[in-house]
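Of the protein chains in this complex, one is absent; all others appear in place.
So that you can tell them apart, the chains are marked A, B and C in the order they are listed, and the count of residues begins at 1 in each.
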Amino acid sequence: MSEEKILEFEAPIYFKYSYTAGKTTTSFLNSIKKGKLVGQKCPKCRGVYVPPRGSCPKDGVATEEEIELPDIGTVESFTINYLPIPGGAVDPPYVSANIILDGADLAFMHIVDGIDHSEVRVGMRVKAHWKPKNEWKASLENIAYFQPIDEPDLPLNHLSDEKNA
Amino acid sequence: MREVAVIAYAQTPMTRDAGAQNEVELIMQVVHQALDEVKLNQTDIDFTCSGSCDYLQGVTFAFVDGLNAVSSVPPINESHVEMDAAWALYESWLKIQMEEADVALVYGFGKSSPGELRSIMTLQLDPYYLAPLWPDSVSLAALQAKAMIDNKMITEESMAKVVKRSRKNAKSNPNSQLSGDFSIGDLLSEPIFVSPLRKHDCSPITDGASAIILATKEKALSLCRNPAFITSIDHRVETAQFGYRNLTSSPSIQKSSEVINLSDYSIDAAELHAPFSHQELLLIKELQLNEEVSINKSGGVLAGNIMMSAGLDRIGSMFNLIKSGKVRTGLAHATSGPCLQQNMLIIMESKNE
Amino acid sequence: MSELAAVVGMGQTKHSSKNGEVSIAGLVRESAEKALLDAELEWEDIDAVILGKAPDMFEGVMMPELYLTDALVANNKPILRVHTAGSVGGSTGIVAASYIQSGMFERVLVSTFEKQSESNAMWALSTTVPYAPLINAGAGGYFTPYMREYKRRFNVPEHIGRIVAVKDRLNALKNPYAHLHIPDINLEMVEKSPMLWDPLTFLESCPSSDGACSLVISSERSVTDNQLPAWIHSTSMRSEPTMYAGRDAVNPQAGSECAKDVYKKAGIKDPIKEIDCAEIYVPFSWYEPMWLENLLLADIGQGWLMTEKGHTSLEGKFPVNMSGGVLSSNPIGASGLLRFGEAAQQVRNKAGEYQVQGAKLALGHAFGGGAQFFAMWIVGANKP
Partner (left out) sequence: MSDKEILKADFELGFTYTRSTGPVIGHFLTELQKCKIYGIKGSDGKVIVPPAEYDPVTGETLKEFIEVSDIGKVKTWVWVNQPLEKHPIQAPFAWALIQLEGADTNFLHAVKVKKEKIMKNNMKVKASWALPPKGNITDIKYFEPI
């Protein structure tokens, strides 16, 4: 029989949940399954959101009008990750970037690759690199990463000016 | 003390599974409905406060997404309690008392359908001695009911009467989840769930959201025909040591009754947050409500239980009664924790002649 | 008019990556007892308890106020639990102040904590739901792009972040409660520490701590002279959505509007001149210059110059994070109240070795979420 003094113990706490994507997210995921990026437009501020969430967070109103966006955009900000995350989509080091699609008003985070990490720039033009079609499912993971395209960078100040306006 | 009143209340239909509707969509409905009811915009709101719980849906920071349902550009004066939204209302009431706000928006939301609510609630317990054994919320409530039966305070029949009245009252509540006419015999012939409780003795699993708007007297009278004034409000908690509690009494309710001078009021109606039928009977006893007091006209939480706004819904339901002129002085009650560990009492009154 | 309120006691634990000596209750209790001792009060003097902490999933205890009621001697008293993400410590302080300012209570205890060693808090923040790729590496992965953008936007030299990292850790050496005590800290050590999220190195990031912080807040009529009150001149909170079209996450509108509001309510016209020092929520080095600008303490694009010139050091013109700040201790739920409390200790002249001489007016600041929730207060040695 053990005489060890107890200082700590393990408490496993695990729960199963069912996640419901909701109408808007389902619609977005169904589109991306077909290789299309479909956002929503706010009826008030006309802001375009992708991925859409069914509401404009700025105005607190429902968004319904759908708008298809190209898979081309601009790097708004980014970092190079060196820390592995349990269950993470990719192994470090990798570049995670806030990418704003052409025609969208809000960035979303995705991976930038196909370029030396030290060459990634704010304002850099990128295009989605899709996984092979037979691997497509209802997830943003269908885009393996965004890679640079042969277009001049968007003027750096353009982005911040727009934001500070 | 500033005079503060509830001037608007909105609630989604209470459903077992809101399915396609996410939290933001649920909140958006009720926030807009409450604002429209008194013709206000978010920019007229001085303080916004919400109540929710991450564990219900299994996502950290549930309230952060919830904020997307409220227009918060330009930025708003806003806060959140990881509690029933009745406590968000309390925080808002303090903000009005300190004159930081004249009008406040309170909302609560919860989707209990995605998870295993009975087990999730276990995490409210002491994490060393109790939680590792996983006693669930229904079992704990059953222990309380059994102790009350053993003490001859209630019978299975008196519990069934509570359910019968709840289902009957719920017939006139368009948002209710469970309603209908049942006989005591029908109810008692139902199988036992966790003895001595039958399923109908327990509040159902519900998805939904609700919102309330509070205002100072001056604003309230200009925006609402018959606002419900919060005359008195107090909340108290009891020990976490489950085995130390006498489950057949409620010292926190007794203390709060004293603090709000409950015995000085002639209460017409009460909306009691009793997630289990026997708890309604315990509350009636501890609050010393006589038979003339009409209890849970809305059907109470046995007819629909939006976790994290069920307490707020009691305040909202009392507002509905007062606004419609059916009640002059009412008592609303909210609870949290296993077996009524924490309680809030609110006296609400009409000032119309 | 709201009633005047004052901080009359502060208590905190020694912050560490793991406090294995105590239960969750023991951790919170230690800070509460110290706060009462500092205020020269007994448990029965407390009318209500306000508890703050970050997500319940950090400890796997849901609505922990229910379990902590005995430790905080709250039985048969009101207890309320605040949760506003990382700003929660600050928000909790503000909610506690409102108990007094409303005129409803005489003395309240506000306790905040995080026991991050119980789980792995960083990953508890990165939980994901189905259909979404897990790309974001914790708070650092989320915030670093905005730090990079700040640096890029204003062409800020590389070493600014390192200056902050060294300055706050040097301050921490004077604070016996600070988690990180790195005696030989220097710029080179920070630069050579492992890169976590480019350009942010390990030593430019906050630690993950177990810790608790409590304050006693009193009404004016209950304050006694020997309590050395820190009078609460003003409080303010602002929230905005995580994302919306046109949002500037580098200089969030919610932060600057919160600052304007808290200064206005305190009658402050020129904050950098009138305020003596500040405890600002800086979990990553670059956030010092970013927040100096957001807080209107420096012009846009000029915040880093204050840092570079040493104005924010303990001996500088405008000391920031005298206690060592979040970069030296980060029990998340308590971090905001630590900022608020350390600001109070300065004007109470109780900050020990890191006391700013003659500090009469101080700012406490906290932020949370995607830099979208802000809580601030101004405390003073004199009544407003």
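Going forward, a residue touches a chain if its C-beta (ideal position, glycine included) is under 8 Å from a C-beta of that chain, and two chains touch if they have at least 3 such contacts.
What you see is a predicted model; the values in this text were computed from it and never measured.
Engineer: In the intact complex, which of the presented chains make contact with the chain not displayed?
Structural biologist: Those shown chains that the absent chain touches are A, B, C.
Engineer: Using the touch definition up top, pick the residue from C:38, C:65, C:118 or C:198 that touches the left-out chain.
Structural biologist: Here the residue in touch with the unshown chain is C:118.
Engineer: Since one chain has been left out of the picture, which residues of chain C touch it in the full complex?
Structural biologist: 18-26, 29, 43, 57, 59-60, 70-71, 73, 75, 115, 117-120, 124, 127, 129-131
Engineer: Hey, which chain A residues sit against the chain that's not shown?
Structural biologist: Output for chain A: 1-23, 25-27, 29-30, 138.
Engineer: Take the complete complex as the reference. Which residues in chain B touch the chain that isn't displayed?
Structural biologist: 19-20, 58, 116, 118-119, 122, 127-130, 132-136, 139-140, 142-143, 145-147, 150, 192-197, 239, 241-244, 247
The working rule: only the chains that are shown with their structure count from here on.
Engineer: Could you tell me which shape the graph of touching chains takes: line, ring, star, complete or other?
Structural biologist: Per interface graph, the chains form a complete graph.
Engineer: Most central chain by CA mean?
Structural biologist: Of all chains shown, the one whose C-alpha centre lies nearest the global C-alpha mean is C.
Engineer: Pick out whichever of the two, A-B or B-C, is joined by more C-beta pairs in contact.
Structural biologist: More contacting C-beta pairs are found at B-C.
Engineer: Need the CA-centroid distance for the pair chain B / chain C, whole Å please.
Structural biologist: Here the centre of chain C sits 33 Å away from the centre of chain B.
Engineer: Find the geometric centre of each of chain A and chain B from their Cα atoms only, then give the gap between the two centres in Å, rounded to an integer.
Structural biologist: Inter-chain centre distance comes to 38 Å.
Engineer: Indicate the residues of chain C shared as contacts by at least two other chains.
Structural biologist: 60, 129, 241-242, 244, 247 - these are the residues of chain C that touch more than one other chain.
Engineer: Residues of chain A that contact two or more other chains, please.
Structural biologist: Within chain A, the residues that touch at least two other chains are 11, 13, 19, 25, 57-58.
Engineer: Per the contact definition, I'd like the list of chain C residues that touch chain B in the complex.
Structural biologist: For chain C paired with chain B, touching residues are 1-3, 23-24, 55-57, 59-63, 65-70, 74-85, 91, 94-95, 98-99, 101-104, 124-125, 127, 129, 236-242, 244, 247, 253-254, 257-258, 369-370, 372-373.
Engineer: Touching residues of chain A toward chain B in the complex: what are they?
Structural biologist: Chain A residues touching chain B: 11, 13, 15-20, 22-23, 25-26, 53-55, 57-62.
Engineer: Can you list the residues on chain B that touch chain C in the complex?
Structural biologist: 1, 48, 53-55, 58-61, 63-65, 67-68, 72-83, 87, 90-91, 94-95, 97-100, 120-121, 123-128, 131, 234-241, 251-252, 255, 336-338, 341-342
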